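A protein chain is absent from this complex, but the other protein chains hold their places.
Moving on, here comes chain A:
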Amino acid sequence: MGPEDCEAESLESFFPTDEDIDKWMSSAFDMAREALENGEVPVGCLMVYKDEVVGKGRNEVNETKNATRHAEMVAVDQVLDWCRCSGLDVRSVCERTVLYVTVEPCIMCAAALRLINLPVVVYGCRNERFGGCGSVLDVSSAHLPQTGTTFKCVSGHRAEEAVEMLKTFYKQENPNGHLNSHLF
């Protein structure tokens, strides 16, 4: 058996089932709704390794004044901490971790997820303005040999709901209808 067969088989064995997706996306949506109720960007995301949440994130751009603190980036940091605490190798954990997020990761986050060798991303709605998994650029599957590994996407889970939350948020943020675009 060649190394490729090996890879394909192991990806298969931990690829999320419909049941996994329902369960974890429902947590991600709870996080997004909570964020919306607190006037924050309604994006929820979690990283799951062996049926355990090893990272969670919400947008922290405003409090850190660091425009790269998207929910996914915050969650990645938690995964790294979790690995350190558990004494596990970052790469071997990330290679078996799934990201569940209510909105398609942006171009930056998609590249970051490649760089940590994350294999699967499950997301709700498209991110028309910044999406890095096909909406603006397809970073997830592009040929970028020096930027980690490509990842698979499962999209569209409760997409309308995710869009509705974003619309509600933008209306609160900016009643004039001008989209405040720095926030996710």
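Just so it is clear, contacts are C-beta pairs under 8 Å (C-beta built on N, C-alpha and C of every residue); 3 or more make two chains touch, one makes a residue touch a chain; residues count from 1.
Rule of thumb we're sticking to: contacts and distances are computed from a predicted model.
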Hidden subunit of the complex - UniProt protein name among "Adenosine deaminase tRNA specific 3", "Phosphatidylinositol N-acetylglucosaminyltransferase subunit Q", "MAT1-domain-containing protein" or "Proteasome subunit beta": "Adenosine deaminase tRNA specific 3"
Touch with the omitted chain, as defined above, among A:76, A:121 or A:162: A:76
Candidates A:100, A:130 or A:170 - the one touching the absent chain: A:130
Residue ranges of chain A at the interface with the undisplayed chain: 60, 62-69, 73, 76-77, 80, 90, 106-108, 110-112, 115-116, 129-130, 132, 136-137, 139, 142, 144-147, 181-182
